[in-house]
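For this view, one protein chain was removed and the others were kept in their places.
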Amino acid sequence: MTAPEVTSTHDVVIVGGGGAGLRAAIAVAETDPRLSVAVVSKVYPMRSHTVSAEGGAAAAIAAEDSFDEHVYDTVSGGDWLCDQDAVELFVHEARAELLRLEHWGCPWSRTPDGHVAVRAFGGMKKMRTWFAADKTGFHLLHTLFQTSLKYRPVTRYDEWYATRLLVDDGRVCGVVAIELMTGRIEAIGAKAVVLATGGGGRVFPFTTNANICTGDGMALAYRAGAPLKDMEFVQYHPTGLPFTGILITEAARAEGGWLLNKDGYRYLQDYDLGTPTPEPVLRSMELGPRDRLSQAFVHEAAKGRTIDTPYGPVVHLDLRHLGAAKIEAKLPMVRELCLDYERIDPVRDLVPVRPVVHYMMGGVHTDVRAATPLGGLFAAGETACVSINGANRLGSNSLPEILVFGARAGAAAAAYAMEAAPAGAGVAAQAADETRRLEELLDRAGGESIAAIRTAMQHTMEGAAGIYRDGDTLAKAVDTLRELQERATAAGVGDRSRTFNTQLVAALELAAMLDIAESIVHSALRREESRGAHQRTDFPARDDVRFLAHSMAYREADGGCRIEYQPVTVTRWPPGERVYGR
Amino acid sequence: MTTDFWQRLHRQRVPLLWWTSRRTYLLFVVRELTSVAVVWFVVYLLLLVRSVGAGPGDYERFLDWSAQPWMVVLNALALALAIVHTITWFMVTPQAMVLKVRGRRVPGVALAGALYVAWFAVSAVILLLVLA
Partner (left out) sequence: MKEITLRVFRYRPEAEAEPTFQEYAVPLRDDWAVLDALNYVKEEIDPTLSYRWSCRMGICGSCGMTVNGDPKLSCGTFLVDHAPGPITVEPLRNFPVIRDLVIEMTDFMQKLGAVQPWIIRDESDDDPDTELLQTPSEMDDYKRYSMCINCMLCYSACPVYGLDSKFIGPAAIALAQRYNLDSRDEGQEERLDVLSEDEGVWGCTFVGECTRACPKGVDPAGAIQRAKLIAANEAVKAFLLPRWVR
């Protein structure tokens, strides 16, 4: 391995080549073409997890829609934990961002007269979700990636894994990264760094998230001293395919799909979500918010009204009444996935589904400019928490979020970089230190297998931080995770090669996941109330007096986790009851 | 270090007999080879034109030369190959050509069908001319 010099420097280094990262890169290039910007990504950008998003992206565009209604749906959907100033700004800019993407070539589905079409989505009172059939994320990511190719100042580090933030005197001035193909370790200097590393669903055993969603950026920031906000809020999506965890998009229900229990009964009517009608009704029944639907499933299972399979209980998603033509036109990917991965045809068969870990509402704490409390460090996308998602994200708010705050992060990082002085001398020593750590890790022999520790962590998390939680189990999970941390520190990588060592990556990802798993259980243990996706059986009610506040998880010097609280910003929508289907 | 790395890549080579490894590859090579027959017809036509231009004696000699059994066999074979060639091209045309009538894409079968109709019509005209 080469000496850990700071071999290349850029004005802005963006870690992550998904929707948020690419949008940020373009924003930097557009702010000032003289700025040099680097995109460091552990996979080729077009492989990023944004590619899997199916259903759509929300922005008020229809004549009968309004910004305020989008804000209200988002805030009530988030159980009033959203910062309302951030939501207002998000809702205004989402529309412009989606239009910009249209001008860049995104093939949004259209109405016959050529305008952008919108569809219904869970928890939304109006039709405002833009879609590109049910491959929205795929088209969005490829459009962004291909468009980014025309910006000369963007340098890409494809298949480079970032392992550490370089911090000098409280200011972030670069990253250390490994080039996977050659095993070379390099320090990449920067005047500003943007984290856009996506979510961390892989902390759980059963998730819609891709293999790469391991919360790396959250862990990088956390270790560098930035707080993680609202980590206890983990979204379960109500409809994942058993075994694979492949997502069946909410659009399937928006187009008119029904959820049936083992008796063929639309059970959501028993959980205060409205009365069943043949046609879908907005903010009602199957179009309720995800947290409520997933919770209803748990109750159905407890009553023995779900169907048992080798992969646990399931309910059925019924799309048959939509007919082949509508399914082909609006949900081609749902059909493709069912046929290829489940070997059933939704035109004729019921689709087995169960709740599956899908999204992290929490993340690196940022303000509305996407700036973290650490100088020179910005964050955007699923890895960040602004927060617009509160205690429960509404479907189709995340894609516009990565665009709006990706652009903001890029602009803010560019502005910061234009003012910032070059990095100080402390950085080289840190880079050397990190190189040594990585080399030791590669050479470490024996110990347990990475996979075994990972599996243990995932099951701990499912048991303690699932749809329903309680204090005792969470407290036990805190201890288990500590123990797993120790076991991981002793475990060898099991592969000493320098060439495309995926096992080394797995070890580094496990370390990141253990850190964020700890922040999740600590935050969940301290929040003694039930709100949105965080449901405590020992504290079943929402408690606005104590907990209308964001949890902020800080890493202590000894590796422990300290929780503080920060007030929620309320502008025009005081906390109220969440009403669906009434 | 980096140079080493590039040397270490394993380069996969295409085997000499790659076209035998798969039926579709083989068919492709056969299709490409049938173009030899088309070339032969062009040459033959040029020879014919030259003999006609050179006068009746030359034309007679050309006809005698063409009537030899091996020439008949050769031409029959070439005809068969040229027909195969034509059909394979008709088969792929709809892929290469997108024809729109009143905003609707003409289906591939219709396009290929039109080609066959045109082919037979032209052949019929020629046949009529020859027989008449």
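For reference, chains read A and B in written order, and residue numbers begin at 1 within each chain.
We take it that contacts are C-beta pairs under 8 Å (C-beta built on N, C-alpha and C of every residue); 3 or more make two chains touch, one makes a residue touch a chain.
Every value quoted in this text rests on a predicted model; they were computed, and no experiment measured them.
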Of A:L337, A:A371 or A:A465, the one touching the omitted chain in the full complex: A:L337
Hidden partner chain, touching residue among A:A187, A:I450 or A:A512: A:I450
Touch with the omitted chain, as defined above, among A:D158, A:D367 or A:E462: A:D158
Hidden partner interface residues of chain B, rising order: 8-12, 14, 18-19, 21-22, 24-25, 28, 32, 92, 95-98, 103-105
Touching residues on chain A - with respect to the absent chain: 43-44, 46-49, 51-52, 96, 99-100, 102-105, 107-110, 112-116, 135, 138-139, 142, 146-147, 149-150, 158, 181, 210-212, 243-244, 246-247, 333, 336-337, 340-341, 449-451, 493-495, 497-503
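Rule of thumb we're sticking to: only the chains that are shown with their structure count from here on.
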Complex contacts: residues of chain A adjacent to chain B: 2, 181-182, 184, 499
Residue ranges of chain B in contact with chain A within the complex: 1-2, 5, 8
